[in-house]
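One protein chain omitted, others in place.
Per-chain residue numbering starts at 1, and chain names A, B and C are given in the order in which the chains are listed.
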Amino acid sequence: MKALPRLRSALLAEGLGTALLLAVVIGSGVMAERLAGGNVAVALLANTLATVGGLYALIEVFGPVSGAHFNPAVSAVMAWRGELPLAALLPYVAAQLLGAVAGAWLAHAMFDMSLLQFSTRVRGGAGQWLAEGVATFGLLLVILRAPAGRAPAMVAAYIGAAYWFTASTSFANPAAAFGRMFSDSFAGIAPASVPGFVAAEFAGALLALFAHRALGAPRAPNAPPP
Amino acid sequence: MKALPRLRSALLAEGLGTALLLAVVIGSGVMAERLAGGNVAVALLANTLATVGGLYALIEVFGPVSGAHFNPAVSAVMAWRGELPLAALLPYVAAQLLGAVAGAWLAHAMFDMSLLQFSTRVRGGAGQWLAEGVATFGLLLVILRAPAGRAPAMVAAYIGAAYWFTASTSFANPAAAFGRMFSDSFAGIAPASVPGFVAAEFAGALLALFAHRALGAPRAPNAPPP
Amino acid sequence: MKALPRLRSALLAEGLGTALLLAVVIGSGVMAERLAGGNVAVALLANTLATVGGLYALIEVFGPVSGAHFNPAVSAVMAWRGELPLAALLPYVAAQLLGAVAGAWLAHAMFDMSLLQFSTRVRGGAGQWLAEGVATFGLLLVILRAPAGRAPAMVAAYIGAAYWFTASTSFANPAAAFGRMFSDSFAGIAPASVPGFVAAEFAGALLALFAHRALGAPRAPNAPPP
Partner (left out) sequence: MKALPRLRSALLAEGLGTALLLAVVIGSGVMAERLAGGNVAVALLANTLATVGGLYALIEVFGPVSGAHFNPAVSAVMAWRGELPLAALLPYVAAQLLGAVAGAWLAHAMFDMSLLQFSTRVRGGAGQWLAEGVATFGLLLVILRAPAGRAPAMVAAYIGAAYWFTASTSFANPAAAFGRMFSDSFAGIAPASVPGFVAAEFAGALLALFAHRALGAPRAPNAPPP
C-alpha cells in the first residue's frame, strides 16, 4: 500500500543526495584548486574537509528516507543482504547515476564553467585499482558494522582518511566515478579510467561482505572479553 | 503569562548569538588574511574551521532559548510552518540584523580596525546567485530534517562544506549578508551586492520547503526498507 | 568522610589536566613553528587543531573527577554559583597554576629546550584586552549553558574558533596565561602582559554570569516555541 510512495521518496532522496554529494566533491575541488595557488596538498585538504562535512550532513538528512546509499556498490550489497528489495535496486542505481551527473552540472553552473565537459585526467594502474578496492572494502565494512546512529559520522571520518591513505584519493563509489567523469576539474576522472575503478570498487565491496561474516556478530558492549 | 519574558529571552539569544556568529566569521577572516601571507586557500581553511567550531557551540548554547536561528530565512520558514509565532517573526529578524552589525563592530574593535566601514567586495552574477540559492536550500533541508539533538553538529558540518562547494562561499543567511556589508575585510560584501544574495537565499529556502514535503516523513530508524 | 579523598583526587585531576593542557598548547606551538617554515597561518592552524583535540579528550577524562576546569576563572564562577565548595577554590587555583608551569616545562623537556625560560612576546592594548574579555565571556557562556554531556565537545569547538576570531588568539584562562609566561615560544606571553590579560578574562567571566541569568532557564527541547 504505502510501498510505492515510499519508493518514490527514497528515489528522490538518492537522486537529490547523490547530486548534492557530487556538487560538494566537484565544487570544493574547483574552489580549492582556484585558491590554492598550485599547492596540491592544501587543495586536497580543503577538498577533504568539505567532503567530510557535506557527507556527514547528507547521510543524516537522507538516511531515514532511503538509507543514504548514494552509491551503487552500497545498494548492491544491501540488496544482497535483503535490506533493500531487489526490485528497488535498479531504480536506486538509476537515481544515483542521474543525480551524480546533475550534481556535476550544478557545480559547473555555480562556478560559471561550461556544463557539459569530460575529464581528461587518466587514473589507473595496479596501485590505483588496489587503492579503490581497499577504499571500498573499508567503506562497506564501516557501513555494515556501524553501531546504531553512528554511521553518518563514521562514514564521513573514514572517507576523509581514505582521501589521503589510498593512492586513488578514494572514489569508492561507482556513481561518483560516473559523475566525476563529466568534470574536467580537480576531482575529474577520464571516461576510459572509469571501468577499472568501478570493477575494483565492486571487488572491494564483495570482499567486505566476507570480512563482515568472518568477524561475526558484535558482542554486547558489556559482554565479557573473549 | 510566561510568553513575554520568554520572548525577551529569545530575542536576547538571537541578538547575542548572531553578534557572536558574525564576530566569528568576520574576526577569523581578518586574522586568517593577516597571517596567511596571500595564500587564500589557507585563509579560507582557517575561516571555515573557526566558523564550524563557533557555529556548533553557538547553536548548542542558544538553541534551547530561541531555536538559534541567527538567520531571517530560517525564522521565516519556521513562522510559515507554525513553529515560530507570527508575531515573533519581525522582532526575531530585527534582533538578528542588529546583532549582525554589532558583531561586525565587535570584530573590528578586537582587531583595532575602524568600527564603521563598508565592504567594497562586489559579489554577484548568475553563478554566485545560484550558489547562494543552493547553499540556503541545503541549510534549510538540514535544519528541517535533522534528527533530534543533531542539528548543531549537522548545521556546522554543512556550512563548513558550503564555504567550499558553493561559488559564493555560502553566506546562506540574510542577516549575515547584512552584517558582512559593514566590514571591508576578507568576509565582506559590497552593499550593492546584498539584495541579489538575499533574494537568492529566500528562493533557496522556499525550495527547501518543497523538497522537505516531497521527501515525506522520516521512517523510524528500524522500519523495514521501502 | 569521603570529601577529603575526593578533594585530593580532584586536585590531582586539576593539576595533571592543566599540565597536559599546557603541554598540548605550548608543545604543538613549538612543533608547528618549527615545521611551518614561516607560514604563521599554517602554524596557528596546527596549534588550533591540536588544542581542540587535546582539550576535548582532557575534559572527558578529568570532568567526572574535578569538573575539568583547568582555569581559575571557571573555578571562581563555579564557586560563586555554589557548584564548587568555597574551601576548594584556592586549592583548585593552586593546582591549576602549578600544573600550568609543569606543563610548560614538560613541553620544553620533550622538545629539548631549556626548562626555565620567560616569554618576550608582548601582548596587550585595547583590542587584545577586549578580545580576551570576549573569549572568556564566550567560554563561560558555553560552560554554563552546555546540555548534559556536550560540554567537552562544545568547549573544544568554541576554543578552536576563538583561536582565530579573537585578536588575542584566546587565552581565556588565567592559568594558561600564567603557564605560557614561562615559555619563550609561539604560544608565549611576556610576564608584563599577563596582568592585563587576566583582568580582562575575569571581566569577561563576570559578564557571562549576567548574560546567563538574563537568558533564563533553557526550555525543554520539545517545549512549544516562545
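In the analysis below, a contact is a pair of C-beta atoms (placed from the backbone, for glycine too) under 8 Å apart; a residue touches a chain by one contact, two chains touch by 3 or more.
Bear in mind that the values here come from a model prediction, so they are computed numbers and not experimental data.
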Report summary line: Among the displayed chains, the hidden one touches A, C
Query - Hidden-chain contact residue, picked from the options A:L86, A:L116 or A:A214 - result: A:A214
Report summary line: Of the candidates A:L141, A:A175 or A:V194, the residue in contact with the absent chain is A:L141
Query raised in the report: Going by the touch rule given at the top, which residues of chain C touch the chain that is not shown?
Result: 3, 5-7, 9-10, 12-13, 16, 20, 23-28, 31-32, 35-37, 39, 42-43, 45-47, 49-54, 56-57, 60-62, 64-67, 78, 83-85, 88, 106-107, 109-112, 148-149, 156
Query - Absent-chain interface as seen on chain A, which is shown - result: 39-42, 44-45, 48-49, 52, 125-128, 130-131, 134, 138, 141-142, 145-147, 150, 153-168, 211, 214-216, 218-219, 221, 225-226
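Just so it is clear, only the chains that are shown with their structure count from here on.
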Query raised in the report: If each chain is a node and each touching pair an edge, is that a line, ring, star, complete or other?
Result: line
Query raised in the report: Taking mean CA positions as centres, which chain lies farthest from chain A?
Result: C
Report summary line: Rotating chain B so its CA atoms sit on chain C gives an angle in degrees, to the nearest 5, of 90
Query raised in the report: So what's the Cα centroid distance for chain A and chain C, whole Å?
Result: 39
Query raised in the report: In chain A, which residues are in touch with two or more of the other chains?
Result: none
